[in-house]
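Removed: one protein chain of the complex. Kept in place: all other protein chains.
Here is chain A:
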Amino acid sequence: MSMIGLDSAPRLRRGVRLTYDKTRETHVLLFPEGVLVPNKTAAAVLELCDGVATVAEIAAELGRRYEGVRVEDVRNVLTRLEERRVVEWK
């Protein structure tokens, strides 16, 4: 499993949707026959995965919102989400 490049633009895989569930007060990832609950960090990253923004841009955007965001952490989160078949990139 290779690490995602900083200039890659990740997006949700076909058929995967991110939504906010007010009953459980958390973001949820929905896909055929499945539900995953991402943690707060993963949810913040996923919300910015539109297939246009690059990893560097996502990290910069998160850095404006939260303190102490490191691009390596964002890459790690995305790599894990790719392993779970939630996101993809070209």
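In this text, a residue touches a chain if its C-beta (ideal position, glycine included) is under 8 Å from a C-beta of that chain, and two chains touch if they have at least 3 such contacts; residues count from 1.
In the analysis below, contacts and distances are computed from a predicted model.
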| item | value |
| --- | --- |
| Protein that the absent chain corresponds to, by UniProt name, given "TRAP transporter small permease protein", "ABC transmembrane type-1 domain-containing protein", "FAD binding domain-containing protein" or "PqqA peptide cyclase" | "PqqA peptide cyclase" |
| Selected residue (touches chain absent from view) among A:6, A:28 or A:71 | A:28 |
| Those residues of chain A which, in the complete complex, touch the missing chain | 14-15, 17, 19-21, 23-24, 28, 30-33, 35 |
